[in-house]
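Have a look at the structure below, then the notes.
A single protein chain has been omitted; all remaining protein chains appear in their positions.
Presenting subunit A:
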Amino acid sequence: MSLDRLLGSLLCGFARLLTGVRALWLGCEPAPRTRVYFANHRSHGDFVLIWASLPPALRRRTRPVAGADYWLTTPLRRFLIERVFNGVCIDRRPERHGPNPVEQMGTALAAGESLILFPEGTRNMGEGLLPFKSGLHHLARAHPEAELVPVWIENLGRVMPKGSLIPVPLLCTLSFGPPLVPVEGESRDAFLTRARAALLDLAPPTD
C-alpha cells in the first residue's frame, strides 16, 4: 500500500473514531455506479466523512470537488487534496483563466469516477442550506448517466466550527437519499430548487 493510501485510510479511521459516523443508506445502496454525491457544507471535514462512509473500493473511485483557492495555497493542503484524497481542484472565481470547472468534473465522470460536490459553493455558517450554484445543473445536463445522490451531513459543523482548534466529540450521521429522477425539459432554477429540496428532506426536524 502506498503512503498516500495509508494516510487516507488513517484519516478516515480518525474521522470515524472522532465522530462515530453512522451512514444511513435511506434511498440507495453503496454501489459501484457513476454518481455525484451532493451534500450540505459546514466544515472542511465534510468530504472526509462522506469518503470514510463509503466502502474502500468505492472510495478510491470517488473524488471530492475542492476549491483551488483554499486547497492549493499551502504545500500540505495541496498534498492532501491531490495525493491523498485525489480531489478535483476547481477555480471558483468568475474571472478565472484556467480550465472550466464543469468540464473538469465531467472528465472525471466520463472516466467512470464519482464525485463529491457541495453545491452551496462555500461553507455555510448559518442554519439550513444556502441557494445552490448552477454547477450541479450543468453536470446533470452533460452527464445524464450519472446518478445525483443527496447526502445530508448532520452535526459535523458542530464538531469543529470555523475558527475552533479543538473538536467536540459529537456523533455524526450521514443520510444518503434516493437519486434525483431526471425531468424532461426542466428549467435550471426548477432543477436547482428540486435538488435543494431533496437534500433538505434528509435533514432532521429543526426546533
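Note that contacts are C-beta pairs under 8 Å (C-beta built on N, C-alpha and C of every residue); 3 or more make two chains touch, one makes a residue touch a chain; residues count from 1.
Keep this in mind: contacts and distances are computed from a predicted model.
Asker: Quick one: find the hidden chain's UniProt protein name among "Winged helix-turn-helix transcriptional regulator", "STAS domain-containing protein", "Phosphatidate cytidylyltransferase" or "Cytochrome C biogenesis protein".
Answerer: "Phosphatidate cytidylyltransferase"
Asker: Which residue among A:99, A:112, A:131 or A:169 touches the omitted chain?
Answerer: A:169
Asker: Have a look at A:20, A:98, A:112 or A:182 and name the one touching the chain we're not showing.
Answerer: A:20
Asker: For the full complex, which residue in A:26, A:57 or A:125 touches the chain that was left out?
Answerer: If we include the chain that is not displayed, A:125 is the one touching it.
Asker: Counting contacts across the full complex, list the positions on subunit A that touch the omitted chain.
Answerer: Against the missing chain, subunit A presents residues 20, 22, 125, 155, 157-158, 161-162, 164, 166, 168-172, 204-207.
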